[in-house]
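Let's look at subunit A:
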Amino acid sequence: MTDLLTSPYPALLVGLPVLLATLSLFFRTRGKALVGLLGCLLTAGLAIVAFIEVAQHGTVIHILGGWEPPLGIMLRMDSLAAVFIGMTAVVGVFISLYAWQYFRADESGPGEFPLFWPLWLFLWAGLNGLFLSNDLFNLFVTIEVIGICAVALAVLSGKTTAMFAGLRYLLAAITGSMAYLFGVALIYGSTGTLDLGLLGQVLEPGTTTTFALLVITFGLMVKMAGFPFHFWLPPAHSAALAPVSALLSALVVKGAFYILLRLWMEVFGVSITYAAGQLIGLAGAIAVIWGSWQAFMQTSLKLIVAHSSVAQLGYLLMIFPLLILAPGVTADSADWLSPAWTAGIFQVIAHAFAKASFFLSAGLIIMALGHDRIESLRDLVGNMRITAMAIGLAGVSLIGLPPSGGFMAKWMLLKGIFLSGQWWWAPVVLAGSLLTAGYVFMLLRLAFAPAREMGTFKPVPKSLEIVALILALGSFLIVFPADYMIQFLESTGVFGSGIESIVEGGAYGND
Partner candidate 1 sequence: METYQIYSLTSAVLFVIGLGGVFISRHFIKKIIATIIMGGGVFLSFVSFAERDALTFADPVPHALVITGIVVAVASAAFALALARRIYQLTGEESFTKDK
Partner candidate 2 sequence: MMIKEVITVILLVVGCFFFLAGTLGVLRFPDLFSRLHALTKADNLGLGFIAAAMALHIGSPWAALKIFSIWFFTLLASSTSCYLIARFQKEKDQPTDRKEVE
Partner candidate 3 sequence: MDIIFIIVVVFLLLNIALGLFRVWRGPTVADRLLTTQLFGTTGMAILLVLAGYLKDLNLLNVAITFNVLAILLVIGLVQVWKKKKGESP
């Protein structure tokens, strides 16, 4: 524990946004937005500095209160956390800039929502806290912070549909976190510690551990809208304001995925079987097909994008079966682990950029048209060239065409699938891509189609379009530092590790 560098950044990453959010409460409408935007820039700057610190010194920790685990709580920023925090910062700062302009755009804009800023800063603090946390119970508190913020942001638009969707989302979120907490209670009861690092060492396989894993996975699946529990996501994401939709689907759902990944890889290795991995993979596969198909069937732009989130989250779940090794296979001989991890991380980042750009563009289209039914998208290219370009680029990344980040993720996923011999996942990846191509090209076809009547598009601020475009470009640009990023991830943390199933633990491997 003492060989890792202690750094103040982890504490600041949580503290600073909360402090600024608290400060912004003292101001009225415009002041709140100004303080909020400044706060976002400051937090993003801090995140970048912290990222550099990790890049230079490796994992840094911050032992809160000076009490070492298991008694106290430790914040730990390893390379995986640093990448997630960096992603949050980059995507977050663009969404903040967009939101600043978007809420100020007069007549055609949706009006001012001063509460957006403190809530978004709290959400950011919660996300940072989640990525940094190394304690099961603290993770619960951070997911509750995130959950409340996310729902509050989702209902900010004040529309009735948003209220219904928000309540559904909130009830799902509470249920999920209570299930998670039940698992935590069992883990604490059977080990007497909450620290992830210590738990990884002391946790014994057994009924209790398996059951705890089950309820924790259930809770987190509900929170990340994994397949059977995805019902709340499309209405909630599509009814929110544009910047909020972008935040929710780019960042919030990734939080629960991050915990799931961390817990499966670092803590519950002892009671995870090959079959469990296949089951999660199956849920992911169904989500990919189902979500893409549903997206294909929708007629409003935001619903398409929201359903597409369900599918894209399915890809994330599909890396789990690859990370869990069949009995008899050791982690050293499994050469598909690194591609699988790369696929997961790049899917997270590429999806964050592409989906944020997609939702922001959808917001612009609503601003221009007053609604988002796709049949009115005709001649989008002629009227809103930059937005059309952003949608096109983001769509290409979602489909996974080269040279986008999405391509990298899907390519690596396929590589991992074939190297591991689990060929049955490959058709799912391809079918998902085809369906995605279906709805993206449907949108693009409409966008290029000649207009039937003229002048339905109201002008929208150029700066907003550019922000959306930058985010879409971001999903391509992330490919360039890929080598560096993989190297960085491999330097510390769990990246590249796999779970070796214990044969006598009841694994049902089929090879």
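Of note:
Keep in mind that, in the parts below, contacts are C-beta pairs under 8 Å (C-beta built on N, C-alpha and C of every residue); 3 or more make two chains touch, one makes a residue touch a chain; residues count from 1.
Selection criteria: all candidates are chains of the complex that A comes from, given by their letters.
Keep in mind the model is a prediction, meaning the values are calculated, not measured.
This complex places subunit A in touch with one candidate out of 1, 2 or 3, and it is 1.
Residues 71, 137, 140-141, 144, 147-148, 151-152, 155, 160-161, 163-164, 166-168, 170-171, 173-175, 178-179, 181-182, 185-186, 188-189, 192, 235 of subunit A touch candidate 1 in their complex.
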